[in-house]
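A single protein chain has been removed from this complex, and every other one stays in its place.
Order of writing sets the chain letters: A, B and C. Residues in each chain are counted from 1.
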Amino acid sequence: MGHQVTVVLGVIGADVHAVGNRILAYALEQAGLKVINIGVLASQEEFVNAAIETGAKAILVSSLYGHGELDCRGLREKATEAGISDILMYVGGNLVVGKREWHEVEEIYRKMGFDQVYPPGTMPEEAIPQLLKDLGVDGVGGMH
Amino acid sequence: MGHQVTVVLGVIGADVHAVGNRILAYALEQAGLKVINIGVLASQEEFVNAAIETGAKAILVSSLYGHGELDCRGLREKATEAGISDILMYVGGNLVVGKREWHEVEEIYRKMGFDQVYPPGTMPEEAIPQLLKDLGVDGVGGMH
Amino acid sequence: MKGCFLVHLRNMKWDLDEFSAMRKEVLLGWPTGAEVEIQEALGYHKNMPETKIFSDRLAKAEESGVTLTQPRAGVALVTELIELLRYLQDVGGADLLPTTIDSYTRLNRYKEAQTGIEESRTHGRSMLNGFPAVNHGLAACRRVVEAVDVPVQVRHGTPDARLLAEITLAGGFTAFEGGGISYNIPYCKDVSISRSIRDWQYVDRLVGFYAENGVIINREPFGPLTGTLVPPSISNAIAIIEGLLAAEQGVRNISLGYGQCGNLIQDIAALRSLKELAKEYNIRFGYGNVAITTVFHQWMGGFPQDESKAYGVISWGAVTAVLAKATKVIAKTPHEAVGIPTKEANASGILTTRQILNMLRDQSLPETKELNEEIAIIKKETRALIEKALELGEGDLALGTERAFQAGTLDVPFAPSRVSAGKIMPVRDNYGAVRLLDFGNLPMEPDIKDYHREKIAERGRREQREPGFQMVIDDIYAISKGMLVGRPRH
Partner (left out) sequence: MKGCFLVHLRNMKWDLDEFSAMRKEVLLGWPTGAEVEIQEALGYHKNMPETKIFSDRLAKAEESGVTLTQPRAGVALVTELIELLRYLQDVGGADLLPTTIDSYTRLNRYKEAQTGIEESRTHGRSMLNGFPAVNHGLAACRRVVEAVDVPVQVRHGTPDARLLAEITLAGGFTAFEGGGISYNIPYCKDVSISRSIRDWQYVDRLVGFYAENGVIINREPFGPLTGTLVPPSISNAIAIIEGLLAAEQGVRNISLGYGQCGNLIQDIAALRSLKELAKEYNIRFGYGNVAITTVFHQWMGGFPQDESKAYGVISWGAVTAVLAKATKVIAKTPHEAVGIPTKEANASGILTTRQILNMLRDQSLPETKELNEEIAIIKKETRALIEKALELGEGDLALGTERAFQAGTLDVPFAPSRVSAGKIMPVRDNYGAVRLLDFGNLPMEPDIKDYHREKIAERGRREQREPGFQMVIDDIYAISKGMLVGRPRH
């Protein structure tokens, strides 16, 4: 197995939903990635700083509690300012308040600069293959 | 209490739903009416004949099982042919197959010549006051 | 041939020649009858994959202790029926499928059914409350059965189902609901018991013939009867009797049904005693080789109109079914109170049911004094009813059943049929269990009567009213008004 690729994982804003984060971290590690898990209640700055400090190739944001729209705005811009404009950004969870048409939600987040947007209840195994592909990493974590 | 007004009650067609019929008969009698209950599986002829034989002032048709549209067509015409064209006709129950807009259903049956049309689950006490009014009968069954 | 109607009704396996002679006549009942070729049908069944055979699926479920789901569903036209059943299988996840037959066919009014088919074509929506299988004929049935991946049963309510059975069984259905009592009393007004038992002996003899030739068709007496406050011992006695009558004609695979009353303990006790007593009687009469499974029907009486409330009723039925360890549960839908459900509503009912079944599959209600007491009472009552029928029939159960109805020692509440004396009156006790306010002519011992009387009196005291017809009416409406026990309205 080659050199491990690093990703930053966290739950943004005033959100404390910890369970999915715990499982995601485990699943990403199982998939061979190095996971920097900044946990819940993570600010945009924490995401960006962690990514810079660890040379991460992707930022994986969770937002469960409904304030995602308010919390995620500007994250892409912050990353760009910090000089990591081409970092991969994924977001997933219960991304808006209430039940809304998924394509609307997806568009909102794509416009904010996220590369992939995942609906409520996404299982890790549904997202990880795409992540590995986007990272250019094969199944067990080695670089191509 | 004056002379009792007679009504014919029955469940039309190939319909065997007996419970509502039993309760309706009881409630109509409690309201002071004379009830000729021809029961379930009643044909249009049975309704008309019973009304003629007993000098009934109203025919109360139940249809629960969904074939009401097929079964009730022509009942008004049969009554007219038999010389009781101005007899009151009510219908109630689950009048069509499936769940449909009530106003549509009501219209179908009004067009067939029913004076009142009642939706699924109508309680006797919701319909009887109107019946007494249409019959020109006061609360305990006496004529005005 | 006609001779066989003149002799006394008897519970005895029909002679094959007699049966074959009658078959010819039966198949003339509607042009599609000519399509039936029994040897070809046997061959068809023998080529069917195991996963599509009802009896196999039930046996598997029984073995692994899981409860299967089955909806009710039927529409007028073949393509629409296939679409509906596939949806219930694929989206609803139904383990077993039905084909519910329309009410005209049930009364052998094939001409009216034909009108219904044509009107349905014209209007572009089903004008019939079920699938007119006789009119559509054998090939159409096979199209249906072949279009799905799970076993399919014919569900109806037909007193004379001889032609329907011929066509649908040759058409590849592997299970057939009904019986001479349960498809007469709740579904007819004027058909005699001797008539309907004879016609169902024919159906059972047909199923027996299939069995003798290596094709096992599942048979299921219709447990819930009128679906309205039927005391467990009455429906159990009738189910067991029908099972015995079927077994005599050679039926080898029977599912006995019971309709939820609403009180958990009583319902579990009912389903358990149904199975235990049925086995006991089957052994006693020499049918020990019949495989017996159970069916639990979610609440069969009036439903609440509000869909959220209906989900509550559906769920409570599912809870009871799984705790009672029924082999299968017949799921209701959130549209129940309003009309034949859309396929979506129908699938919903199955999904809700499945969620409950799965969450509870590893749980069970512990044995308790209360449960055992209820089992003992139901068994005692059921035995009394069956023994009386045997006595009246001088040992012959078919004849005895006819006489029991005449004497009112078998009686079904709220039945449209004149065959049923209509003298008994059920009502709920203070805990929602269904008891008898009026025993009519039921042959119950004084201790049993006292038990019911005391239970009902307890409720009367709590409600400060004399138990009577108003209490019964309140109970009939109760579940649709969001309650189980119909307490006085304020």
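One rule holds for everything that comes next: a residue touches a chain if its C-beta (ideal position, glycine included) is under 8 Å from a C-beta of that chain, and two chains touch if they have at least 3 such contacts.
Everything numeric in this text was worked out from a predicted model, so none of it was measured.
With respect to the full assembly, the chain omitted from this view is in touch with A, C.
Of C:Leu360, C:Ala407 or C:Ala457, it is C:Leu360 that touches the chain left out of the display. Per the touch definition above, the residue from C:Cys188, C:Val203, C:Ile216 or C:Ala347 contacting the chain not shown is C:Ala347.
The chain that is not drawn here is touched, among residues C:Arg86, C:Arg142, C:Lys279 or C:Lys309, by C:Lys309. Think of the hidden chain as still there; on subunit C it touches residues 262-265, 304, 306-309, 311-316, 318-319, 347-356, 358-363, 365-371, 430-432, 479, 482-485. Residues 13-19, 22-23, 26, 39-41, 65-67, 69-70, 94, 96-100, 120-121, 123 of subunit A touch the missing chain (whole complex, contact as defined above).
Rule of thumb we're sticking to: only the chains that are shown with their structure count from here on.
With chains as nodes and touching pairs as edges, the resulting graph is of another kind, matching none of line, ring, star or complete. Chain centres were defined as the mean of their Cα atoms; on that basis the chain farthest from subunit C turns out to be A. Work out the mean CA point of subunit B and of subunit C, and you get 31 Å between them.
Rounded to a whole number, the gap between the C-alpha centres of subunit A and subunit C is 55 angstrom. Rounded to a whole number, the gap between the C-alpha centres of subunit A and subunit B is 66 angstrom.
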